[in-house]
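A single protein chain has been removed from this complex, and every other one stays in its place.
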């Protein structure tokens, strides 16, 4: 990472929705371990040489905070992840102080119930939390990243179309947003860029986009691309560009952990399945046969196992097959991307970019502002865009609505 | 494909080394079936919209010929492939006349023995075959594509370093080249671009490169990327660009058919294994542990089955795995690429390009003139290069040494 | 097969429910091809040396007939299976005459509607069909095998408990049985042993069992064990007998063809899933976590692809995994078993056995009369039982109610 000796840097903040979840805990342990030089930056995309010229804010100056509805301390969560093999033996113990400090900065999240009954009050409190975090720690800027559990799709509402209508409805305590939506609005009202790492539909609402534009704030999302879809979007271009016709693509996803339990609920799974189906169709130009299944197998814990069977047709109609089994640890795959997204979004904010950051599509299953799903082209777009952030000297955005 | 009504086109030729092999036979059946509208252009890369502006020579004007050491007629070979499921029922019967016509144009290949004992005589005859083919059919140009069986690596010889030394040695009947090398020299001496679809080391010799440059002829190769390596080069960038560390990558390739039998011979397999190992190291920047095996399992016939196990490390050292099983029909995968390479190389020749066509690396395991192995970037390079071929009006190359 | 020169044999019959389906058509082609010596008896369990002493009725004397609701001729169905790769090229053509003759013996099946509205009439007609078949061809006995599509589970009815109540209800045109149930009753009333190769619940009804006992007729079933469950019951004893604890066993079944379409309907799939879950629990003594899924992927046709992931625990709690992918052609796997079951059931009938033939559990996912699911022990039981059939000289059963 480029050293800019002449521009003294203030600290900056990353505020996590679901700050005590597996991904957030892994990110917190990893952040502390990286800044103390205990681990190499494996899995951290922005540590690649391709980003050297991007002048991204360093992890050294990063302060973590967030919301969570649960209240068991981070250090305890880290031990559980250590027992499950997600975090190596001994690492949580080596960064207990950092975890305890971060833990102090976690504020209560809002329950689905509160989002329904008292949205105005909830919103005010959330916004105040962010402002306090920024001021208490004298942060140059704060990026909010949503890591909460997958929510069921929101019921459509006319207030979703325009920013003013949405704010009016919320002020009138109308239950027009899920918690995920409230977190997004709170972030934007507090002048914070918002990144949606979940399949929540909130960030796709026109009203939210309008709020972001109005506040000159970047918005990014949705649904981190960390497992089966990652592999799919690496492989599908191979078929498309070799003019091979994919006849069927079936996928079975087995996972345990909190995510497995959440997705065992069909209404939550619906959000996830929707963002899993689109990339294939976008890349191939047609929709192959075949189901995508997600099932809860508690025994697998964080190790999501996905099996995909692809049948395809080549020259003269010859039939062929590819199958793969992916066994990835979701938290370990997602956590460094959260740090990457924080750095990139903060740099975009500093560079005066606002609205949907389509160049961050590389990280998402359902990229805001982009129809490009081919993994390698997303990466090329990302590094070109990141290189552009370091150039010129955009005026600092004011960052309030 | 662009229609250039004002420039009347003469027919052009594709001369196949190994013209009665599985790939060549499949290409011949496919060429006839495509030009008669019997099948869609599945598997034909140059039929993609991305090549519309490239002004490639059409398949309609293409005349097939070639060398083979075997002499069973193409139509009979096609029936065998039909029985093996490589070519659909009924298709060979529908194009028998075209196969018989192509069969008439196949000339005897040279045995390894002849290449050893009478290279000068062999070379003269091969060169004369090509000139006769071009003249008999009034062809604008002829592209030679080597589809012969994998040869053992050639013993190094000082004559390989410079074109004149090589020609002198051959004239003196010194056995300095394998049959694959003689085919390449004959093509260049006859003014024909040469494409090596096998892992033969001949096209990598400096003397051959010099011959091509001297004759202003394009050269392309080596070793068609149609199966396990294709998948590898689609997947490996995913690991590299996500900063995931690949710890081991092991591969087992099982195949039958003629290729399986050839590769059961360790000295031939050595050539193949060498071109299979490089791409991974080039993409990752380091060489992961793990063997690559090729075994002959006659029962599998043309359906090569590859199983790869990849173990990798993510954030904080977490260990994960990906495995895939590829079951592809080698002939069906290779045959359309042979037609693609013929079209692209002919267009390059027409556009005055000479020497190693590094932009054709997309098609090869060991791309001449390029260290780029990432599949998607190879594709981007290819389409940009192809688009450039159609522009301007390069003088027609003279094409003789 | 033992030659019993001194006991001249009359022909015998096999009557198939779903006589124009894929399994029945494959059985018909295979029966003709086997008796003409065109193919070896691959897949035919009773052709193994272990059955040499069982004195089973020969395939030479077997006459095929059956019911079907479809009316496209067998020869046409055989051609479709040939095109789909289930039956080898040329074989249907070589036995067209036999197929046409069998086709003449196929009578209309009954629709679900008829079973609801006019069960008494339907039953009479079905019974008459069987009697006519036996008399027209002077058959020693007729075995009825149900190969119809999977039916949804039947609604419970008090008439299912006792034979007399069932017959009374049917006589009163009460819709107490699905078509599968009516076929079973018709068979028993006509003095024919009944084998249920589907997961239909009819053969498990106490009233049907009582009917069979009363008529001294054998009954066998249910749900042919031909794919994923076959592999499961071969593997599960390995875990049980090595004292390894299976923690999860997840399965995904993808298939096309008529079966795939039927099982895309959740109510039909329920029957199938129920018979797939039991064997594992019976063998292990506990029920491991993990879903079993069946999905329709038309592109796969008859080639059912099943992927199973098994996680297990060994000494000191160490966690391990096994996964397998099965790609089997259901019709090719089931058809010879239908011939096996016909031979074995006919021999049991001749030997005077009646009621549930628990020794035939080897062939079924939900074996009637047995809790044994371990594949190898089922096989040992089967060959011991079959050997016993040939001994002694049981009086010929009268075979009428």
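Each chain carries a letter (A, B and C) given by its place in the written order, and its residues are counted from 1.
Note that in this section a contact is a pair of C-beta atoms (placed from the backbone, for glycine too) under 8 Å apart; a residue touches a chain by one contact, two chains touch by 3 or more.
Here the structure is a predicted model, which is why all the values come from computation and not from measurement.
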{"item": "Candidates C:99, C:280 or C:332 - the one touching the absent chain", "value": "C:332"}
{"item": "Absent-chain contact - pick from B:137, B:214 or B:247", "value": "B:247"}
{"item": "Residue, one of C:11, C:43 or C:73, that touches the chain absent here", "value": "C:43"}
{"item": "Interface residues of chain C (partner: the chain not displayed)", "value": "26, 29-30, 33, 39, 41-45, 47-48, 85-88, 91, 230-231, 234-235, 237-238, 241-245, 303, 313-318, 320-329, 332-333, 335-336, 374-377, 379-380"}
{"item": "Absent chain, residues of chain B that touch it", "value": "247-248, 250, 252, 254, 289-291, 293, 295, 297-300, 305, 307, 309, 311, 323, 325"}
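Throughout what follows, only the chains that are shown with their structure count from here on.
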{"item": "Residue-number overlap at the chain A/chain C interface, same or different (half cut)", "value": "same"}
{"item": "Turning angle required so that chain A lies on chain B, C-alpha fit (0 to 180°, nearest 5)", "value": "180"}
{"item": "For chain A paired with chain B, centre-to-centre distance based on mean C-alpha positions, whole Å", "value": "43"}
{"item": "Interface hub residues of chain B, defined as touching at least two other chains", "value": "85, 325"}
